[in-house]
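Below is one structure, written out as structure tokens; comments come after it.
In this view, the complex is presented without one of its protein chains, the others remaining in place.
Per-chain residue numbering starts at 1, and chain names A, B and C are given in the order in which the chains are listed.
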């Protein structure tokens, strides 16, 4: 049983963890340990693994379980772990979710499968999902139409919330999505529907605005989690300008890391340079950096670290 | 004012008209006259122009109006003409629709613009459309997600029907769509919502099955309209097997003409061979036939015409 | 080692096998045995398993291997088995392919992963694939852009053929694709590039035309494989009209089974009605038939079987 259980009260930063591989492509569990410790030290409130940026579909079923158990075992007494279980078939999804919950995960994340082209289909799909997972498994809905191709309306999400108590969290990364976030909050309140936790994704690209519109934090994977933690914390403390100053200092890198597909190589390389993971390798077929990309990154990192130091020194 | 006005009672075959060009690409209005007469002679109940297969986006605004007026003038006393007015902006849409209705068109057809990714957006868009067109303009909803990328659920279509009296017809060509058609009829009846006319598209590829599920006819553009007319007529007369025998005789060509994009070149070439239009040219960039395509078509036509003769002789 | 090894000489019908499940969703290996035997009895030349219509992504890794070994063991002395190994990561692909080849499979089929948006990327991806699989694994390229979203030009396919001797077969199901097939043959000949085997998919919807344009047969999954075998055989024997008469008799059902997504439920139900598999269940989330769908299918089957009998009796 998990010390933590995902609920509507979740807030703060749930970092999306990378999955470290060696240069030879093998799962690198020692780096995974260091990475988990690093995330904890930066002050995150939870960890999400096996998400899209976690290269989950490139792991074997055994590797996915091994990585999941390693991370959960390391933090289960202190931090909730959310496990991505999205996939084509409900049997595989239920099996992985069951294994995760048994190992002590706090909940699972499910993105809609491709091809759910109407609300009727989205609702019917999640009805199947919730039934397959069992009512003891808390679920986070990942709303990322840029990749899934599935668009959920505010009305449909509100209906899902009303119909399924297991649905406790929205990972919000539709774009443009600021008004949608406002309406998610407004419609639930207007209809007297449970307020779920909303954590935002998209690399945090709109984090200050989203916090102002009612997000409870971020669930995303920027290579400087301390920025995400700082922004969410300052915002909670009412220091909106300080939060935004911190955010803006890192924004050039947030934007750089947010390039679709390619950004994962940037993120892993920064984590490698920071001494956390052994290799920046992604599994084939995956992105990698050219010498020009490296030089560009040198400069971006130097500028961002200088600005963030100035901010700290100046405050 | 039109002698005919599109309404929920529409049934039979509304042929989707090709737009004839000369080999030089100029609009060929003489061929348009012959084509209109030909359609009437095959027994169609109405004509739809400036649809997707009518190469509407390749016409100038003036050409579109000239073609529209020519066709409407030729048949307005006897046959309803439906004018496709789909497009990116409501101003252009309203202008063309107004011109068409003034000239004597029976109604207009509007496909959802690209990017309407949720029911909220579809409903809001059509609310704008109906307002822009004015309540005196009857509208056919073209449900063709294969091209528009917009998927409407049965529930959303039923809501549109309830909310907007102008919506009198569904051009049904979602695929797979047989069960959807059954549910369109069932949900309207269950909720006491007006029964609209449903005409089917997709080149008629599923026509017999769709008639059995409650379609009122076809709105599509096969180069042998007499088959569509015959199948719908026999089905209405309760001769289901005869209807299906006739359909099956032409099915190899229906399937051939139904190839996305390319099919238009086939359709125009058959109309040309039948002596109806002067040239099979499509406007650039558009499909055309290679010598191999021609040889293949020779054979397909020969076989279909032989079979349909056998059917007539045998009956 | 396989008694058979996939090569450029492959021809005839490689049936795409369904994967049978019990009503409870469990893999049904007894039905798999009967299905394999049935395919062999209808005269197919090979069997392809774990393709898109084989619900492969809904199997666990262990189930995929179990099913694969069962089919291969049953026919490896007499019939080549091609194993679909497409997937997001090369490690998983190489592992499954290795297991399959060790068990006696004849070769593997690889569709391009989503997102390969240029020829440069397609070529680079297959270079990685061929290296990961090893040069002893013959590969069939599945060209099915309707589902993969990846479009390969004739020039790029020809380059792949020239660069990688392992590429021995094209599963051709681009649509429209008739002219493309002609150009695949013409460009290889013009450039002196190896002639690969081309088997066509799309449920066989254009089979007679494709055979005339240089296809070596079909790799698809119609529920009456005897039709595919008959058409390919008669065509090879120069009886083009007889081939096409046979094809046309089944065309209403070919077209019905070819409805995207839904068609799998039709196919499995026909196989169930024919007494071959125990249950028509697809794994969740998957399509199923309504009572109306069943009634419609009753009629389509009755008509097709009557017509095919008339054809046999008449000949």
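In this section, contacts are C-beta pairs under 8 Å (C-beta built on N, C-alpha and C of every residue); 3 or more make two chains touch, one makes a residue touch a chain.
The structure presented is a predicted model; accordingly, all values stated were derived computationally and were not measured.
Peer 1: Could you tell me which of B:113, B:150 or B:188 touches the chain that is not displayed?
Peer 2: Missing-chain contact among the listed residues: B:113.
Peer 1: Using the touch rule from the top, list residues of chain A that touch the missing partner.
Peer 2: Looking at chain A, the ones touching the missing chain are residues 175-176, 178-179, 182, 205-206, 209, 212-213, 241, 244, 248, 251-252, 255-256, 259-263, 290, 292-293, 296, 300, 303, 307.
Peer 1: To test your reading of the contact rule: which positions on chain B touch the chain that is missing from view?
Peer 2: 25, 55, 57-61, 87-92, 95, 113, 115, 125, 128, 132, 261, 283-285
Peer 1: Counting contacts across the full complex, list the positions on chain C that touch the omitted chain.
Peer 2: 117-121, 145, 151-156
Here, only the chains that are shown with their structure count from here on.
Peer 1: Just send me the rotation angle from a CA overlay of chain B on chain C, rounded to the nearest 5 degrees.
Peer 2: 180
Peer 1: On a CA-centroid basis, which chain has its centre farthest from chain C's?
Peer 2: A
Peer 1: Any idea how many Å lie between the Cα centroids of chain A and chain C?
Peer 2: Computed value for the inter-centroid distance: 38 Å.
Peer 1: Counting only Cα atoms for the centres, state how far chain B is from chain C in Å.
Peer 2: 34
Peer 1: Would you mind pulling out the distance in Å between where the CA atoms of chain A average out and where those of chain B do?
Peer 2: About 47 Å, centre to centre.
Peer 1: Among the residues of chain A, pick out those that touch two or more other chains and give their numbers.
Peer 2: In chain A, no residue touches two or more other chains.
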